[in-house]
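Structure record follows, encoded as structure tokens.
Note that this complex is displayed minus one protein chain, with the remaining chains in position.
Moving on to chain A:
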């Protein structure tokens, strides 16, 4: 694949803006970050995604300078940043709680960092006005933080952290306190601002949808390690482990034993008395190796009759139907007790729905629909 400027991580010659080299951070006996190496490139919108306690916030705090790594090196633009205190780093952070100064007006909050740099008054005024304009806060400049709404506070926090034009902006669960609708709007706003300013963004989130929406690359973390760091589509389509497949979106996991069959595909024996499933895989599996087949619900078709062409077809009965408006998810119980989720778009009115509870149905998918993962 050729290295385009949009994907610097595929270019072996590209210089990363941030480089974690074998970084470990422990608090007493607890290891928050475990021998982690990672490159983040300029102008990236990089998401650290994981459950709480996975070490994502610790990584961010090490970048900001509030924690020092126990071992290993963190480089920013080629420089080891360990000896640089937080107030001298070209890194700014947007805090989860926003951390707006309650005794200062919105204007003074945004100007706070610039004043510390002894910026000339004229330039300072101009910069603050530009930030207010960028975040559409002009008419709130003289208000105090407690006099504005949660969404506006979030924008003030963003404006304040962008005001000093940092090389790197850290966002710690920036949208956690907003309701769903506002969060979605703000996600696009964040992406726009990231593109306009050209700043490198590193966002910490536990919301996989948010990470997928905003980020150019997503790193899925667990127990202080990065399990997979890749573009959102590849994280979703080709997860490298059951953990990642399960963490991102909804997935059906079928356990079985692999058997390299005819051609390049594998046959997976998953249940006694059932024909093996067909699956292609890029990873090599030995015969008899235990494996998991991960299939997204939207890639499983549901029908009343056995489809003629399908590579894989299993019969079951409808256990539950989750109606989500635009989609319906059918929970289908297979003869061996396994429940498989199949999702269909509701292109027809609900009254014309073909299946209902307890109906016998056929589930089918192609050989390339799933991802075969070694256990």
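The definition used in the following text is that a contact is a pair of C-beta atoms (placed from the backbone, for glycine too) under 8 Å apart; a residue touches a chain by one contact, two chains touch by 3 or more; residues count from 1.
Criterion: contacts and distances are computed from a predicted model.
Matching "Outer membrane protein beta-barrel domain-containing protein", "Polysulfide reductase NrfD", "ABC transporter permease subunit" or "Thiol:disulfide interchange protein" against the UniProt entry of the left-out chain gives the name "ABC transporter permease subunit".
One of A:80, A:117 or A:185 touches the chain omitted from the figure, and that residue is A:117. Across A:102, A:120, A:198 or A:337, the residue that sits in touch with the chain not pictured is A:102.
Among A:146, A:180 or A:349, only A:146 touches the chain that is left out of the view. Listed by residue number, the positions of chain A touching the unshown chain are 64-66, 85-88, 91-93, 95-97, 99, 101-103, 112-113, 116-117, 146, 160-161, 164.
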